[in-house]
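Notes for the one structure printed next.
Up next, subunit A:
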Amino acid sequence: MKTQRLTISMIVLGALALTGCGGTTAAANKVEKQTFAAGTTMERLATAGTIRIGTKFDQPGYGLKGLSGKPEGFDVEIGKIIAGKLGIPEDKIQWVETPSKVREESIIQNKVDIITATYVITDERRKRVSFGGPYYLAGSDLMVKASDSAISGPESFKDAKLKVCGGIGSIDGDKIKPYLADPTNQMVEFDVLSKCEDALRTGQVDAMTAGNSILDGMAASSKGTYKVIGKPFFVQPYGVGMAKGDIKFCEFVNKSLKEAAADGSYERAWKETAGKGLETVAKLPEPAPCS
Partner candidate 1 sequence: MFSKGAEPADTPTVGVGPRVAEKAVAGPIVRLSGVNKHFGSLHVLKEIDLDIAEGEVVVIIGPSGSGKSTLCRAINRLETIDSGSIELGGSPVPVEGNRLAAHRADVGMVFQSFNLFAHKTVLENVTLGPIHVRKCSPAKARAQAMELLERVGVGAQATKLPAQLSGGQQQRVAIARSLAMNPRVLLFDEPTSALDPEMVNEVLDVMSALAQDGMTMVVVTHEMGFAKRAGDRVVFMADGAIVEQASPTEFFDNPQTDRARDFLSKILVH
Partner candidate 2 sequence: MDVIVDNFDLFAQGWLRTVQICFYALLGALPLGILLAAARVSPVPFLRSLGGTWVTIFMSCPLTVVLFFMAFGLPEIGIKGSYFWFGTIGLALYSASFVCEALRSGINAVPAGQAEAARSIGLSFMRSLNLVILPQALRSSLPPMTNAIIYLIKNSAIVGAFGVGQDLFAVADTLTAARGLSALPVLTGVIAGYLLLVLPIGRILSLIETKVAILR
């Protein structure tokens, strides 16, 4: 009797492991106990034993809060790697939703300790916050219907009849505008990308622009309805946002990322999230100098 019951529970456990439920399997990140110099952010966080990480809750592959109630994605995994290096386990991380608009404010107003939220490093943003990383180089790209042959790259929008959709306030939208013959009429902007996808589906627009990995994910899940052009017209380095001028913390983040790349946890994080089903393998870019 006793052995039988044990066997059953083992089978159940095995089944769970096979289906990979929960999406937390990537979190085989080591939690390391370390000591940090007094007065540093690392020391403060490690002593507190908890960290507030800002991420997106609606960005598939990067930060998406699903039925599990916890955000999942590449950004989330990067956050976990950094937390792990501080000796903070996953369940002690407080996830804070930080949509594009509020990211700088969230850091400045001390609502989060770091932000991993497809947060593109720009000089303009550097005036107000600091960035560790980059941990990924995304590119602004275009996605069209698989049957489309009119658009081969941003230059195709010299034809003023072609319309492109982007997120309101997105870098991709901002950077495609110079390519447009008639930006007022060719550019369509929505608050969320799913509306752009809807507009592309119904033929209201001819293309949509976003980060290439986001588009790769959308194209992959569309089962051949869409294709990504694959000629990024603007490279976007994703960084780890933090309070302006925290150079020691920035260097710690860069060191942590390097270690994660070396021990394979960085690549594993990519493959199980944003890189799932894609042929492209993310490689950790050279870190930018901390400032």
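To be clear about the criterion, contacts are C-beta pairs under 8 Å (C-beta built on N, C-alpha and C of every residue); 3 or more make two chains touch, one makes a residue touch a chain; residues count from 1.
Candidate selection criterion: all candidates are chains of the complex that A comes from, given by their letters.
What you see is a predicted model, and the numbers here were worked out from it, not measured in a lab.
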| item | value |
| --- | --- |
| In-complex contact partner of subunit A, selected from candidates 1 or 2 | 2 |
| Candidate 2 partner contacts - residues on subunit A that touch it in the complex | 100-101, 104-105, 122, 124-125, 127-128, 165, 168-171, 173-174, 183-185, 187-191, 195, 198-199, 202-204 |
